[in-house]
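With one protein chain withheld, the remaining protein chains of the complex are depicted in position.
Chain nomenclature is as follows: A and B, assigned in order of appearance, with residue numbering initiated at 1 for each chain independently.
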Amino acid sequence: MTFGEPIARREDPRLVTGQGRYVDDLGRDALAAAFVRSPHAHARITGIDVDDALDVDGLVAIYTWEDLDGRVGEPLPLLIPHPALTHGRTAHPLARDVVRHVGEAVVMVVARDRYLAEDAAERIRVTYEPLPPVVGVENAVNASCRVHDDVPGNVGAHLVQETGDVSAAIGAAPHVLEFRLDIERSASMPLEGRGVYARWDADDGSLRVYSSTQTSTSVRMAIAVKLGLPANKVEVIAPDVGGGFGVKIVHPWPEEVLVPWAARLLGREVKWTEDRREHFVSAAHERAQVHHVRVGFDDEGRLLGLDVRIQHDHGAYTPYGIIVPIITSTQLLGPYKPGAYRVEFTSLYTNTVIVTPYRGAGRPQGAFCMERTMDRIADELGLDRTAVREVNLIRPEEFPYDQGLIFQDGRPLIYDSGDYPEMLRRIKELIGWDGFAAFRAEAERAGRRVGIGLACYVEGTGVGPYEGGHVEIDSSGRVHVSTGLTSQGQGHQTVFAQVAAAELGVPIEDVTVTTGDTRRFGYAVGTFASRAAVMSGNAIALAARKVREKALRIAGEALEADPRDLEIVDGVVRVKGNAAASIPLRTVAVLSNPLRYAFDEAAQQATQFAVGGSPDDPPLTGEPGLEGRDYYSPPRSTFAYGMHAAIVETDPDTAEIRILRYAVLHDCGRLINPRIVEGQIHGGVAQGVGGALYERMVYDAEGQLLNASFMDFLMPYATEVPRIETGHMETASPLNPLGVKGAGEAGVIPGSAVIAAAIEDAEGIRITRMPISPSELYHLRLAAASGVAERTNRAGSASPS
Amino acid sequence: MTREISLNVNGVPRTASAEPRRLLSDFLRHDLGLTGTHVGCEHGVCGCCTVLFDGEPVRSCLMFAVTAAGHEVTTVEGLGADGGMSPVQRAFSECHGLQCGFCTPGFLCTVTALLRDNPRPSEDEVLEGISGNLCRCTGYQNIVKAVHRAADLIAEERTDR
C-alpha cells in the first residue's frame, strides 16, 4: 500500500541527472523568436520602421499587427467572462495601435537564433505618441485619463455580495471600527519563464506545440480556434515545466498564438523562450489591492457585521476575468462566522502588466483583511488575539457550513469539513503562544524587540468543472496512467502513481504517469486552485476502479471464480484464501484483447484458436484492452484550512526584521504523500515570506517597472526563509472518493497576515500595508513617535519603559 | 564571425563553433546539447546556470564560451560516475530537495563543490554555501536537509572504500 506513504518522488532521478526536458531543451534547430516591446506605459503607435533590421544576418521574418491574418489579428479571448465584468478588454497578440503597458509586444522577429533575433529587434524603430498613463488604484479611480477610451472611470467590473443586513448589524453593534488595508504587487515568478515551441507538419496539416503551460488542453483549443484548425490537428504538450504558481494558467499568451502561426506560415520550427526581463514586463502580476473595512462586534469580539470595499488593480487587460477579487471577497471570511457580511469590489484598469492569479489567488489579501481585523478587534477590547478568533470560529458540528455567498466556480460557498477550534489549540501549543509573554520579557531585558502573530485561513480547493483519468494495463503488466492536467513540479507522477497503485493492487514501480499531453488525454481543465490531487487524483482512482472491475471479470472467467472472491495483490489476481488459483494482470491484459494475429508469445494466448469460451458468445464483451477512463466532477469545492504563527524580531536600530520561528498547522484531508504535501507547504511559506518582507513590483508614475530584475525584485534566498515547523490534521473531505483536499496554495495564504501581526506586536505600531521593508518600518517608527502613525493599545516591546 | 571553441566537458573533449558572444550557458545547452544546465535570469542572480569551471562553481550565464576554451567544465550531467547518481544527487532525491527541478542542477553543482571543500558544513555554512541560488518551489528547507544528508552519504562512501 503506497497511498499515504511519504515515498520518494519518481520524477527525481531524471531531474537530478539533467535529463529533465523543459521547452527550451527541445527544438535545437528551431528558429528563434524575439519581440520588440513597448517602452511606454501608454502610447499610440505612429510608425514602425524595420529597414535597419533587414540586413541582420540570419533574419527570417518580421511581423507587425498588420501581418496577422484571420483570427490571429483579433483580440485574445476573455477566458472567464462574468456578468459583473461589464467592460472586459483583452490585448491583440501584437499591439494594434495603442500600447497599454510597458512590455506589450509590438513586433515579432524570427531569426536563426535568439542572439540574431535580438539584434534585429534592437534595430527596429517604433515611433510612439505618448498618452497619459494610469498607474495605481488612486490614479485609476480619480480617472483624469482612461486606459481604454471606451471604459469610463477605468472600471472593468463591479460586484456586490451581501448576506444579512450589514448596515443594520453594524449600526446596532456596541463597537465599530473602520480602517484601510493595502497589499502591493508581487508575481508568481517561476524560475523557468514561459516558452513555446511549434512544429508544423505540412504533409499532414497538423501542428505540434510544446508550451510551458499549466493547461495544455485549453491551449490546444485556443490555438485551434485562432489558427482555424480542427482540434484534432493540434497537439499540445506541456513537457517538464519549471514552476508555474499561476502565471502559466493564463492562455493563450500572445506568443502561444504567434509562434505556431509563424511556424505554419514559414514551414519551419519556431521557438520562443521568454527571458527574465520579458517575464517581468509581459507576463502577469498579482496581489495589489486596497481594502476599506468597517466592522461591528460585541464585547467578546464576536463579529456582528462586516463591510469590506475592495479596489482591485487588474492591470491593462482582463483576459483571466475577475477571479482574483472574487476569491478575495469570498475567501476573506476564513474559518469565521461573520454575522452579516457585505463585500463590494471595483476592478480597475491601469497601464501596468495584467493581473492574474498567483498562488493563493486573492486569498492572501483576504486573509490579511480578516486577520488584521481580528487583531484590531482584540486590541480594541484588550483581549487575547486568539480568544477573539475562538469566539468567531465555525464549530465542528456546524459542517457543512453555508457562508451564503457564491464562490469562484459559480457554486455556493459551503465548507465541507474541518475542526477549527482544535487546530487553534494545536497551533498555540506548537508556537508556545501562552508562554510567549515570558519569552518576550526575557528578550526585552536583553534589549531585544520580539513579537508574535497568528493567522488563519480557509481555502476552497479542487474547483470543477472536472478532470479525467485514463488507466491502461498492457500485456507486460505495466500500468499507464494519464490525465490531462499538467505538472509544474508538484510531484504528480508520484502521487497519481500512488493512487493508481493502491486502487489496482500493483507495485508502484509498474506505474507510469503522463500529464499535460493532449496526445494521451484530450479533455482537461488545468492545474490551478490546488485542484490536481482532488480532481485528477479522484478521476484516476475512478478510472482505476473501472480497470480493476474489468480485470476481475476477465480473471474470474479464466479462473472460473466469482469476481467478488478475487483480490489483486502485487499485480496478480488471485482467489482470496487460495493463492494457487491466480493469474497475473499482464495475462489478464492479454486475454482482454481477443486476437487474430500472434505478434509475440503473450499474444499467442489470446488468439482465436487458443482461447476457449462458448462458441455461441461473441469473443469480445465490452471494449478490448484492459483500460478504463473516467472523470471526476465535484458538486462544489472542498475546503482545506490552516493556521500559521510566527515570532519575529525587529532590530531597534536598523529596523531589520527577522523571523525567529514560523509554525504551520494545516488540514488538507487525507494525505496521499505527506512528504510532498510538506514540500508544498514549505514552498508556499517561502513565497509568503517573500510577499510579506521582500517582494514588490515598483512602478513609477510613468508606468515604468523600476525593478524588473532579480537584482531588485527580491525573492528570498535560503538565508531569508525561516525553518518551518509543521503539524498536520486530517479531516477527510466527504465530497470525493479519496477524501482529499487541495494543498498547493495553502502555505502562502496567511504569510502577510501573520508577519504583519508579529511585527505589530513587536513594535506596538499598526501595520496596515504589506509588504514592509526595514526602510518603511523605520519611517513608521518616526511617524508613530510624532503621533502620525497609530500605536496599538498594547504598545509592544517598543513601548517606552 | 564564428570560431571553433574546444573545451573539456564532463571529461570529454568537445568542440563546436560559435560566435565570441556566445554565453557558456547557451554553448553548453544549444551547441553541445547538454540541456541539464538551466537558464533562469541571465544576469547572475538565480544560480540555475551554475556549473563547475575547473572545479569551482561559476555562473555559466556570466561567462563567454570563448573564455572557457581550453578549460574543464562539469555540468549536472557529469556529476554522477558511470551514469549513476552522485551522493549529492541521491540526497536531493531522498530528502525531497526539488520540486520542478529547474533550479536543481545549479544547486547540485554548488553543493558538490561545497562538500568537497567542507565535508561537514555547519547549518550556517550550508546556508552561506547555497545563498546564491534561488529556488521558487521548495522553500529551501529540504535542500538544506539534502546537503547534510549528502555529507553523510559521502562520508559513508569514503569509509566503504
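Convention: contacts are C-beta pairs under 8 Å (C-beta built on N, C-alpha and C of every residue); 3 or more make two chains touch, one makes a residue touch a chain.
FYI, contacts and distances are computed from a predicted model.
Chain not shown in the complex: UniProt lists it as "Carbon monoxide dehydrogenase", one of "Carbon monoxide dehydrogenase", "3-isopropylmalate dehydratase small subunit", "PadR family transcriptional regulator" or "ABC transporter permease". Although it is not drawn here, the omitted chain touches the following shown chains in the complete assembly: A, B.
Check A:344, A:656 or A:730 against the missing chain and you find that the one touching it is A:656. Of A:248, A:276 or A:586, it is A:276 that touches the chain left out of the display. Between the chain not shown and the residues A:49, A:122 or A:398, the one that touches is A:122. On the side of chain B, touch with the chain left out of the figure occurs at residues 1, 19-21, 23, 26, 42-44, 47, 50, 53, 56-59, 61-64, 66-67, 110, 128-129, 131-133. Remark: the residues of chain A touching the chain excluded from display are 114-115, 118-119, 122, 275-277, 653-656, 694, 698, 706-707, 709, 711-712, 714, 716-717, 719-720, 773-775, 778-779, 782.
Going forward, only the chains that are shown with their structure count from here on.
Taking each chain's centre as the mean of its C-alpha atoms, chain A lies 29 Å from chain B.
Against chain B, the residues of chain A that register as touching in their complex are 8-9, 11-13, 15-22, 24-25, 28, 113, 115, 189-193, 240-243, 245, 275-276, 488-491, 675-676, 678-679, 681-687, 709-711, 715, 717-719, 721, 723-724, 747.
Interface residues of chain B facing chain A in the complex, by the touch rule stated above, are 19, 21-22, 29-30, 33-43, 45-46, 48, 75-77, 79-80, 85, 89-90, 92-94, 96, 98-105, 108, 127-128, 130-144.
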